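Here it is, the structure in full.
Shown here: the complex without one of its protein chains, the others still in place.
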Amino acid sequence: MSFMPVMLWSDALVFLLLAAGTASALYVRQREHLMLPWQRVAQSATAMVSLLVLSLFLLIGLLDTLHYRIALPEKNGGETVYSPEVLSVFDKLVTPLRTQTEKTYSAPLAVTLYAKESISDAHGNIAREYPRLRYGGAHLTDMQLQDSDVCWRWVTGMLAGMLVGLLITLGSKRWLAQRGWPLRPLLIATLIISALIGMTINLAVVYHVLGTDKVGQDVLYLSLKSIRTGLIIGTVTTLVTLPLALLLGIAAGYLRGWVDDVIQYIYTVLSSIPSVLLIAAAVLMMQVTIDTHPQWFDNSASRADLRLVFLCLILGVTSWTGLCRLLRGETLKLREMEYIQAAQSFGVSSLRILTRHIMPNVMHIVLISLVMDFSGLVLAEAVLSYVGVGVDPSMISFGTMINAARMEMGREPMVWWALASAFGFMLVLVLAANLFADAVRDAFDPRLNRTEAVA
Amino acid sequence: MADILRVSGLITQLRNGARIVDNISFSIQNGETYALLGESGCGKSMTALSLLRLLPDGVMHAGGTAQLEGVELFGLREREMRTVRGGTAAMIFQEPGLSLNPVMTVGEQIAEVLELHQGMQGKASQQRCVELLDQVGIPDAARRVTEYPMQLSGGMKQRVMIAMALAGQPKLLVADEPTTALDVTTQAQVLRLLRDTQSGSGMSLLLITHDLGVVAEMAHQAGVMYAGQIVEQASRAQLLSQPLHPYTQKLFAALPSAARIGQPLAAIPGSVPPLGSITQGCRFTARCDKAWSLCSEQTPQWTVVAEGQGVRCHLYEGQDARGKRQGMEAKVQEYHVASKSDLNFEPGSPLLQVSDLRVHFPIRKGILQHVVGQVKAVDGVSLQIPQGSTLALVGESGCGKTTLGKALLRLIPPTAGSVQFTGRELVGANIREQHAAMQMVFQDPYASLNPKMRVAEILEEGMAALNIESNSAARQAHIDILLDQVGLTRNSKWRYPHEFSGGQRQRIAIARALAVSPQLLICDEPTSALDVSVQAQILNLLKKLQQELNLSYLFITHNLAVVEYLAHEVCVMYLGRIVERGTAEEVLRSPKHPYTQALLSAVPRIDGQGVERIRLEGDLPSPANPPPGCHFAPRCSHAMEQCRAAYPPAMTYSVTHRVHCFLN
Partner (left out) sequence: MIAYIIRRLLYAVPILIGVNLLTFALFFVVNTPDDMARMQLGIKRVTPEAIEKWKQQRGYDKPLFRNGAANGTDKFRDTIFWQKSASMFVLDFGYSDDGRSIGHEIATRMGPSLAIALPTFLVGLVVYVSFALLMTLFRATALDMAGVALCVLLMSVSGLFYIIGGQFVVSKLWHLVPISGYSGGIGSFKFVVLPIVIGVIGSVGSSSRWYRTIFLEEIGKDYVRTARAKGLSELRVLFRHVLKNAMIPILTGVVVVIPLLFMGSLLTESFFGIPGLGSYTIDAINAQDFSVVRAMVFLGSLLYIVGLILTDISYTMVDPRVRLQ
């Protein structure tokens, strides 16, 4: 075999989440009353457009989650030796972006480096000028042609993208219309997105669309790779929060007594420590553990990955208390509902009441809080990485990008593109998530659906 | 007499165009009371809110005019309208507990009106606040003025609302279900206050209510609303003696009373159609037994049948209205024929025997939350229910009747006493038997069914928990039978509760209780959340089930009319204790305890000529701190020295009739 699939811890957790998500989607599909709020979500134009954007991000993140190591050409006693470098399917797809690194900074779409260097020409004369890039615009014989070439590629890329977009929209039009989904906004969004993608691809094959960073890596590549980190922080964390908050919250609310006292005590203690400090303390200790046990990791990728998983774990442990308190309060209200008393009067066991009566009736709160938390976690990653208690410095993420780029703030003229693209990508992701979360909340929150019961 | 308010062609609709109030016209004369009568969801509250332009977001005025003292309300600017609100026209609402601002004192809230509409401030305003509270019968008004709403009882809060409305010296008072949230004795107090105020100040009253009794007691004129329209308009006398519209007739016929014992109530099938769902034809067609093809094709026109009486029904259109009406009268008469069934009920062997049951809740206080006292919610109650009979437990809210019901099912653990079921002691015994023997039907059909479970799952739950019908085919068959029994179609078992109306939900709740074949059903106010027409359906069903299955009922209620219709025996509860018990005939026809007498006389009667009113002062004392001696003594007009000294022993009037009172 020329490659060996690698399953990192975070990959496994992502697949677990994916399986759980698919299973619950299938479960919901069969139940009309559970579908009802989702149909309301599907009616909302902003929600569906956000979902479209989110699914693109998700696609990139998933492709970036399928990891493998390639076989090296040399063999060690008949056994295939695999490269220590862990790659993903996404890396493979954008190989040129990954491998075509320049010497150092270059501006977006530039053909030369950002700073003058001393170059000796054929005659041994030393001149200070902007050296040409190794890859960016290398096909141009004359630098003067750059502007027209960029424009041409821009226009053709956009048109090609729109053409593809048009084909997609025409193909899916009937399918969308049948479901009563918002047709026009979705089609327009598809057109715009495919135009953007077409444009980017057409330019990216010969230019660094968003420039390069200090070590000459393509910023577009870094931004795209950061998506996976952000998504994992935003989703895997819920694997910790969800069971803790759900089980403890409804148990405390329903069983009352000493169970309630203990659970309340635990979450008051946890939430009384300011969360950034608690995270910082926990990450520092994790750092010590990782550093003193280098033998646990066979390569740097798995070390960085484990740190990411631990970060999710720590974020989860520090952030379940809010949801837990919410669920406890709701359960306290529910346990006084007459249908719970009816079940009690049949002698139905507490466990069954918790799973059959209470859990289904608090799930909307869980769902709303999960989608609302997602964007907060993505933003938190950047801050934590900046503070130094986030992901491993070798892991590509929005936080590490910002942190690295910030060092160049003082430079004249300023290197702005790495910061701008990190913030830009993060804004699109978080904005889409926020808009989608809003639509989900509007559709699921019974208090907001009162207009139907007016008069 | 001049009209104070003249409404014509009023239309109010949702943003999507569904009409909540559809082309309503009426007028109110100076100093008179106009009652708008209708079931929930018929648009009567929205009519009132439209008039004061207080519609909630998403609902808007879409046509029609309303002249208050000749001023066109819908032509006013918002700023001018504000001088009308609280000034010329004031309004009071259904839930006094929610309608007052919880963080402002009573005085502050009244003073706002005085400042705005009377220009009063400072001392004068404070003086006036006290006067107003005094006027609405709040004792110790000078102190109350500085209190917060939470410190007042429900009846007091409604009095404060009325005082606040009176502060602007309105010409018209709009009262939206002012007594629905109150107990029957408090309701009597508030209605009387409204009447007295009206006769004192000469203001007009637009009274919105669902209660025929309140209409009979209060109204000069009445309009009956159905699905957004006024279907009949008449003076009180006309409405009570000869209701014309089939819907009005049915409403009267659906009222339970002793006169109808032994015969099913004339329930109106189905329920009120959703807003805006019917645009063509008469909106009552689907539920009307006199409907013919024309009714669903053509919207009936307003027809004036007699002086002051009009109706929106094809029956009275065009043809000789008088002749038609005669026919109707004969029909109406039918409903008043009472077939007296035997109220003298022979008690059989007791199925349930409760003796000296107590449920106390500790009151905790202080730093260490130690127990400083007990709320004696149920304080030594004994009762027995024979097989196949109904015991009604009557009392006002807070008297402990629901706690008693839940204690029997052990949903609340009893503190002391014994509960014997078919001779076996249940307190402290294996609970499993008890679950199958007794079941409960709850008050609120919207809260008593899990919205996330199918009807079949709801019905199956009890069987599964108690291992009844172990195989699933047998269970499904049982579910089908249950649905038949409660009058629902069999395919409804695959549906979810939100697809059913209130009455249908209550049927499901009854079926759930019946699923484990109990011998005793504890019905906790099963109809108080339902409209009169639907209430009749449920009462009929309960009666039918009792005959078919030889069930016993413990019927917990505050509604004495229902008691008359359904109960064999009655226990009257006051502050955790039973003060009077006996057969329905004995308790309702010759009540001996002054509290029972007051309770009975407080019920508004549709015949208009009620018994001599016994006014009950004050409110129910707190069960945490009951008055010494007879609990009722502080409110009793017959109270004597000994009443305050000791709790009266049982006085026996007959084998079945016993009363805890020193009077005899």
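Order of writing sets the labels: A and B. Residues in every chain begin at 1.
Operating definition for what follows: a contact is a pair of C-beta atoms (placed from the backbone, for glycine too) under 8 Å apart; a residue touches a chain by one contact, two chains touch by 3 or more.
Because the structure is predicted, anything quoted here is derived from the model rather than measured.
Residue B:F93 is the one among B:F26, B:F93 or B:F662 that touches the chain missing from this view.
Here the missing chain is touched by one residue of A:L36, A:A115 or A:V276, and it is A:V276.
Contact with the undisplayed chain is limited, among B:G17, B:G70, B:P102 or B:G428, to B:P102. For subunit B, the list of residues touching the undisplayed chain reads 52, 54, 56-58, 79, 82-87, 90-91, 93, 95, 98-104, 112-113, 116-117, 148, 150-151, 161, 164, 168, 365-367, 369.
Although one chain is hidden here, its contacts on subunit A can still be listed: residues 265-266, 268-274, 276-278, 280-282, 284-285, 287-289, 291-292, 375, 379, 382-383, 386-389, 398, 402, 406, 409, 414, 419, 423, 426-427, 430-431, 434-435, 438, 447, 450.
Operating definition for what follows: only the chains that are shown with their structure count from here on.
Subunit A and subunit B, compared by their mean Cα positions, are separated by 55 Å. Taken together, the subunit A residues at the contact with subunit B in this complex read 32-33, 337-339, 341-349, 352, 356-357, 360-361, 451, 454-455. Residues 14, 20, 41, 43, 45-46, 56, 58-59, 275, 406, 409, 411, 431-432, 435, 438-440, 442-444, 447-453, 461-462, 465-466, 496, 498, 509, 512-513, 516 of subunit B are the ones that touch subunit A when the two sit in their complex.
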